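Note that one protein chain is taken out, while the other chains of the complex remain in position.
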Amino acid sequence: MKNKINYNAPEDIKDLDIVNLFELEREAKNVLPKDGYDFICGGAGDEYTLERNIEGWNKKGILQRVLADIKYPDTSTTILNQEIKLPVIVSPIAAHGMAHESKEAGTAKGVAEYGGSIMSISAYSSVSFEDIEKGLQGNNRWFQIYMSDDKEVNKNVIDEAKAVGASAIILTADTNVDGRRERNIRNKFIYPFGMPIVARYLKDGADDTSSDTVYSRKKLNLSVEDVKFLTDYSDLPVFVKGIQTPADAIKAIDAGVSGIWVSNHGGRQLDGAPSSFETLEGISNVVQGQVPIVFDSGIRRGEHVFKAIASGADVVAIGRPVLYGLANGGWKGVKSVFEYFEKDLKTVMQLSGTQTIEDIKHTPLFEYSK
Amino acid sequence: MKNKINYNAPEDIKDLDIVNLFELEREAKNVLPKDGYDFICGGAGDEYTLERNIEGWNKKGILQRVLADIKYPDTSTTILNQEIKLPVIVSPIAAHGMAHESKEAGTAKGVAEYGGSIMSISAYSSVSFEDIEKGLQGNNRWFQIYMSDDKEVNKNVIDEAKAVGASAIILTADTNVDGRRERNIRNKFIYPFGMPIVARYLKDGADDTSSDTVYSRKKLNLSVEDVKFLTDYSDLPVFVKGIQTPADAIKAIDAGVSGIWVSNHGGRQLDGAPSSFETLEGISNVVQGQVPIVFDSGIRRGEHVFKAIASGADVVAIGRPVLYGLANGGWKGVKSVFEYFEKDLKTVMQLSGTQTIEDIKHTPLFEYSK
Amino acid sequence: MKNKINYNAPEDIKDLDIVNLFELEREAKNVLPKDGYDFICGGAGDEYTLERNIEGWNKKGILQRVLADIKYPDTSTTILNQEIKLPVIVSPIAAHGMAHESKEAGTAKGVAEYGGSIMSISAYSSVSFEDIEKGLQGNNRWFQIYMSDDKEVNKNVIDEAKAVGASAIILTADTNVDGRRERNIRNKFIYPFGMPIVARYLKDGADDTSSDTVYSRKKLNLSVEDVKFLTDYSDLPVFVKGIQTPADAIKAIDAGVSGIWVSNHGGRQLDGAPSSFETLEGISNVVQGQVPIVFDSGIRRGEHVFKAIASGADVVAIGRPVLYGLANGGWKGVKSVFEYFEKDLKTVMQLSGTQTIEDIKHTPLFEYSK
Partner (left out) sequence: MKNKINYNAPEDIKDLDIVNLFELEREAKNVLPKDGYDFICGGAGDEYTLERNIEGWNKKGILQRVLADIKYPDTSTTILNQEIKLPVIVSPIAAHGMAHESKEAGTAKGVAEYGGSIMSISAYSSVSFEDIEKGLQGNNRWFQIYMSDDKEVNKNVIDEAKAVGASAIILTADTNVDGRRERNIRNKFIYPFGMPIVARYLKDGADDTSSDTVYSRKKLNLSVEDVKFLTDYSDLPVFVKGIQTPADAIKAIDAGVSGIWVSNHGGRQLDGAPSSFETLEGISNVVQGQVPIVFDSGIRRGEHVFKAIASGADVVAIGRPVLYGLANGGWKGVKSVFEYFEKDLKTVMQLSGTQTIEDIKHTPLFEYSK
């Protein structure tokens, strides 16, 4: 256990009365070790893109509609033929152990208890598939892979992911090198946990292999060949995550993906980029429904879910909100976050005259005249 | 009296020396119970739309005009053939009791003493029609309805509104579900008063029926059928309030309304929307004078009244300013607010070269080049 | 002397080391009575337009030019055939006594000692023409008139202005009613001085007639007839001051003016207007050199002088900067302000590749792409 350090993660398990997710973030700051909070909340560089991910929502307006005969809007939808009761799923996030002692098992239980969402399991989870399954109890799960430069490792983790029932593979393609996250540099941050899913297959073996070792084996030069390998080897639907341009969306589709995952990695990778939302419409215009689009980076309100879907997303994914729920309330907190989104999205749907998720897709947003 | 709680509303009755309404708001904060002030001043979500309702005025400029031969501008106008001396009327507002112990009767008296405006009476008033009439003394009044899911209730309140002389019906169409008003959530706000106008007709009867009960009976799925019902049953001119899109303006006109009420409910319903002012011109362009337009959400100065009318409104309505006047000075404070608007609008008219309200309608605003 | 109140104006006479005019404003705040400072610095309403008068300069960029063979730029120019050594003149300002005990005589001496500018004498000066002449010592002067509703008064003051050598008349056309200046309302401001130039001709006579009386006799409904009267009666070139639209510039030219004075009265009249600079180019485009253009409202730096001239102005006028110079250093302070502008403008001209004022007129500004 080379890089294990003392890390006092929160342990509370409780339902949360969420006013909004910005307040939940502040509360998470109070309960998390500083380096853990900074790791989660921080972005790259000036954190310009991180902030723009939020402010960018105001580039377009959502409008009240009246006399639309809406009652009890329905938030259920499907993606890859999987039924979910809310178009909000869990983004792949490394090291949930930073947020709560229950780690990914806590998140998984929150998702399972909410019912009707999808858990993305990160290759860099703090715990093994087996521990996650304890929480997930059979619910939907996708597996996110950071490719190793050792092809056998990749095969092994895919085999294992399939064995535990992953129904899709998410290739994170925007993190072949880490963004310059200055909070971590200032804190001289090191991961307090190992990464057992990948580590056990590295040549030097033990499941406590340090994060540094895992990192050092990350494949840098991802290409369409990697997409083809994943598609062929896994025989599962593959998403490429980190799409920010129409060109890359086309490239990914040509390489055979089953879905596009629009994301700027929560502003953690390339600072000076536009908000992820600002890139969505252009991408959606070229994808034209050939494959589903998952959107992440900056989702904090039902309003944001609505605007993303009205701009071409099929579902959205949330990362930090899940960890803030986990930090403040363990699995119950995660469940509370999903309930918050459901309630808030329904309010927005009722006020904007949309009965179903499909209706949202056909709702024009307000284009500011300047 | 299930939800009556102790609530210490202000009781002062005095003329106000109003510098501007933002200062009056700060003074209202000082005299009101915190939860009451928050209820009145707050908006939905991030309060982005609430703030934009004010900042949005600066999207267009008003220009000084010279040599225009203007002397003593005339602010009088008519709407629905009712003569008013200022194109500023009272928006329907629930629960004036939150602002002053005189409740709606105080507001009504302020309007009556000012003379030449219109009082909108909310279905969710804190007092009965009879009590309001004590203040209103025969002055113009319109009745605003939140539709109940019980059609008999709607008929009863309309019958009563007509009996007390309401000359128009305002259907609030943007509040079939309440916006997410986080101040109220934080304060665990509950209404300190009943809503006697509606409550007496609910099946469980007594006029002290709690707000919760009234709320729970609100009709969610408003449609053009409701407009037609109101028009047919009441035989009064009907406004649909909460119009924010050209499409809904057309829909309302097709359903037979006598007026369009452009509003985003003071930023209290759907956050992430543009300012109400930003939506006005597009709506006005499709209405093309077929029916009058009332505008609200963000009116705080004569400048705003001017800009709204120059962008297509016939009259504007004020909500919070009325309550801030009421809170600080009872009925005299309400009168002071109208006097403030009259004086300020006259100054703007003199400086912009407009002798009459009709002149304002033909005044182009300054379009910023970027 | 009905409205004389105790007012302790500064008395210091000294050269000023001006870093910039914003600092000079802060220093003026330190030496002036609060109500006097607020009267001078304040604007109308939210002071949005006041602030935009400054921020608006950044709507266009000025660009460095190189290899332009510039040495010792020449700031001299002419207006109405009067030679001045700097395209910066004194705006008409009421009541210089608010700034310094030397009143307008101090300003006049500062202008005279600088040499080569033009003093605008306000009809609402704190002192008589005779006292101003003591400082002005034969230098250029224009006379600004607020029209009285008594034509004889107007004739008398014009006769007197001509007798003391005024070479142009400025009709202030944007102040037939005062803007809503909230600082003054809060301070319950009243003028501490009489207005002897106008007051002596009012029917009730004495030169200490109060400002209130003078104000109450102001003509509200200015029109092209007033321009024609001034032109005919005075036989002097007439400017209309307060032009903010192309339409009014054409109207004024049609009425026979010899010059257009673009101004929003320093943001003191109609709040919610664009910056005066933003209106200049459109006006200049219709004036097309038929008559000269004076520009004011927001000039604080040589950069601003440059941008105004590059956008169509022939000379600019300064108001508050003169009073801040006067407040801090009496006539020497006023002279320092002109020296500051001369030095700063020369630096800008050297760096922007312009040898003469005429060169500035042909210099395109940078249009931001968004």
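Order of writing sets the chain letters: A, B and C. Residues in each chain are counted from 1.
In this section, a contact is a pair of C-beta atoms (placed from the backbone, for glycine too) under 8 Å apart; a residue touches a chain by one contact, two chains touch by 3 or more.
These numbers were taken from a predicted model, which means no experiment stands behind them.
Though it is not drawn, the left-out chain touches A, C in the full complex. From the set A:8, A:30, A:137 or A:223, the residue in touch with the chain omitted from the display is A:223, counting the whole complex. Listed residues C:30, C:58, C:216 or C:285: the one in touch with the omitted chain is C:58. Although one chain is hidden here, its contacts on chain C can still be listed: residues 19-20, 57-58, 61-72, 301-304, 307, 344, 346-348, 350-352, 366, 368-370.
Seen from chain A, the chain kept out of the figure touches residues 45-46, 48, 59, 173-174, 176-180, 182, 185-186, 220-224, 226-227, 240, 242-245, 247-248, 251-252, 255, 264-265, 269-274, 278-279, 368, 370.
What we mean here is this: only the chains that are shown with their structure count from here on.
Think of each touching pair as a link: the shortest run of links from chain A to chain C has 2 of them. Centroid distances from chain C, each centroid being the mean of CA atoms, peak for A. Annotation: the chain B:chain C pair of sequence copies touches via predominantly different residues, less than half of the used numbers being shared.
When chain A is fitted to chain B on its Cα atoms, the angle of the rotation, on a 0 to 180 scale and to the nearest 5, is 90 degrees. Averaging C-alpha coordinates per chain places the centre of chain B 43 Å away from that of chain C.
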